[in-house]
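Quick one: the structure is below, questions incoming.
Of the protein chains in this complex, one is absent; all others appear in place.
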Amino acid sequence: MQEILNEFSSPQLSRKLLEKVKESAEKFIEKHGRRPAIMEVCGSHTHALAETGIKKVLKDYVNLISGPGCPVCVTEQKSIDAMIKLADGPDRIICTFGDMVRVPGTEQSLLEAKTAGKDIRIVYSPPDAVKIAEENPDKEVIFLGIGFETTIPILAVALQEALQKNIKNFSMWMTTKLVEPILRTLLDTNATKIDGFLLPGHVSIVLGKNDYQYLAEEYKIPGVIAGFEPVEMLSSIYKLINQFLDGRAEIENDYPAVVSDEGNPVAKQLIAKYFEPVDEAWRGIGIIPKSGMDIRGEFAEFNAKNRFQITVGEPRKTKCRCGEIIRGMVAPEDCPLFGKACTPLKPIGPCMVSAEGTCAAHYQYMRED
Amino acid sequence: MEERISLAHGDGGELAHKLIGDVFVRAFGHTEESRFDAALFTVPSEKIAVTTDSFVVKPVFFPGGNIGKLAVAGTVNDIAVSGAVPLYLTAGFIIEEGFKIKDLKEIAETMAAEAEKANVRIIAGDTKVVEKGSIDGIYINTSGVGYVEKNRAVNPDGMEPGDSIIVNGTIGDHGIAILAARGELGIQTELPSDCAALNGLIKNVLSEVDGVRIMRDPTRGGLATTLVEIAEDFQATLEIDDELIPIRQEVQGACDILGYDPLYLANEGKVIFIVKKEREEQVLKILREHELGQNAAVIGRVVNREKGRLQLKTALGTTRRLNRLSGMMLPRIC
Partner (left out) sequence: MCVGVPAKVIEKYEYSALVDVMGSQITVGIIFVPEVEVGDYVIVHAGQAMSVIDEENAKLSIEEWRRLADAGNSE
């Protein structure tokens, strides 16, 4: 099995597939007078496409547009500020994924709050935060729940553990996001021209292939579910372009070893048991109805939003264009701050801080100078 | 009851005297050079090398070493990669009240063993004890003195396009060993730190090879950060090849889990050489004959002397620029 997995990143196979992608892209360009436009929905794809050099080498062949799949990037500034503000209270331990730590708040980042003496802990898995609550009964332990459908069921696991162990000092502040509502919003508002979607492999583990049929049926837009190794991504891009050339609009599963038609039933059950859809505010877009998940009423005691009164002012205005970047409307290089006032060391917007952020990927992997 | 360090061990009185005798003099010896308040010695050259470094590693003991080994090897390496021969070290200890004397002895003995291996002597020292809670266990500062042999100096200005970039083994071992030893993120691995004094290995190269441009040890910030510094300091474009960089499977595995990049992980027993292309084979042979250079490899080249930048050649044949590590590495799920 390990040999099979190694083959997914085989340089020889990648180089051959790369040529195939270029050939079909040339056909597309010949036919349409422009490059095919493919949005990679997932931030991990943005990162992997940039890191492996695929984005750069396909620059003249395929317009790979980064989509809204970086959880911290799409979270509106007020929610970010609220999460950072949580750290202000007495006797609190804030637990978070590493991704959130450097995200700039209007006043400070979590890292700066930690430096100033707040108890902020990075955990690898949400249930680790429940354990921290168990070990610190005199402290309020709050987990900052960000993420899309892959992460949401894991947040449910944490909640279930706290419930079963009857842990009273644990709560979650959730600002999770769902894929379907944002894709619909992007398509409905015609934010940018998209010929097809490179669909997120790991979100699809939970959702399953069938959950994307609306793209093909209602919007006539093709989508291919892709893995994250070079061979997998190139193959999926190739399949998308072939659909464009054939005039087909289908949902293809190019990650069948990992993704099923129906998704993961346990994950779906757990999400439905503990969470319900809520309106969520997206950076640069505003509120999209039922585009996130939050804790159901019967488990409200675990909802940090009920437990703590947090008020934040209007966020500081900057020239940051993250809001447009996450919709694929502009490239990082179009932002006046990119690479100058805004760098990974001193980020102004979240797209520069998250490893998945489009600006960080462009800064780290695609700058010419 | 276990013997522990108390504030009295740092007050200069009887207990302090006893501690120094029992722990430090026993381990390091009391040499001719150390009879006065300052150590006096002569050096066999006009040009000397001096360096200092402080060590605050957590945990104090880890697979492959402890803070003492790190403190000796780290300072020895800073002198050795500068092209000098390390001779003497000083060691300053800041110890938290309550620290076990048994552990302190073990640290001192490890330091003595590593110093002997590296052929250096520890000739001056200092001990301070601070209140419990004000530091985390023990901190050590070491300073080192070495000398530069005639005609042995490295020559970075001679760097030219085509020069080879060589590393003496796998990168990122120390970073992942420490991460696992901390146990915070749940990563388990048998991998030991690569912590080791490199002056013997470096001496073998310098004494036989003419054409070494520069050496650096890629400690904090990792291979990439160190190469960016060389590139900027000497206005050279360096290119390393993703497929040639030696990385242990378990280091890559841990990085995959946490979303880390091995190019930015700390090393404590690695040295980068940039050498004349014609000397590449000879250097590799010398390195691979030494126990600390078994996995030595050529990882890239000097491309030009125009712009100070580091680039990585990916498996797909494209290149991308590598920057310094920006802030500390954080585990990510996204």
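Per-chain residue numbering starts at 1, and chain names A and B are given in the order in which the chains are listed.
We adopt the following convention: a contact is a pair of C-beta atoms (placed from the backbone, for glycine too) under 8 Å apart; a residue touches a chain by one contact, two chains touch by 3 or more.
Because the structure is predicted, anything quoted here is derived from the model rather than measured.
Within the full complex, the chain left out of the display is in contact with A, B. When the missing chain is restored to the complex, the residue among A:Ala267, A:Ile285, A:Ile325 or A:Ala361 that touches it is A:Ala267. Contact with the undisplayed chain is limited, among B:Gln235, B:Gln249 or B:Gln294, to B:Gln249. Touching the omitted chain from chain A are residues 1-2, 4-5, 7-8, 13, 16-17, 20, 23, 41-45, 69-71, 97, 124-128, 147-148, 150-151, 153-154, 157, 200-203, 205-206, 228, 231-232, 235, 238, 254-259, 264, 266-267, 270, 356. On the side of chain B, the interface with the absent chain consists of residues 176, 180, 186-191, 248-254, 256-257, 259, 332-334, using the contact rule stated above.
Simple rule for what comes next: only the chains that are shown with their structure count from here on.
Centroid to centroid, with C-alpha atoms defining each point, chain A and chain B lie 38 Å apart. Interface residues of chain A, counted against chain B in their complex, comprise 9, 11, 14-15, 18, 43-44, 50-54, 56-57, 70-72, 97-99, 101-102, 111, 122, 124-125, 128, 147, 151, 230, 343-345, 354-356, 363-368. Listing the residues of chain B that touch chain A in their complex gives 185-186, 243, 258-259, 314-321, 323, 326-327, 330-334.
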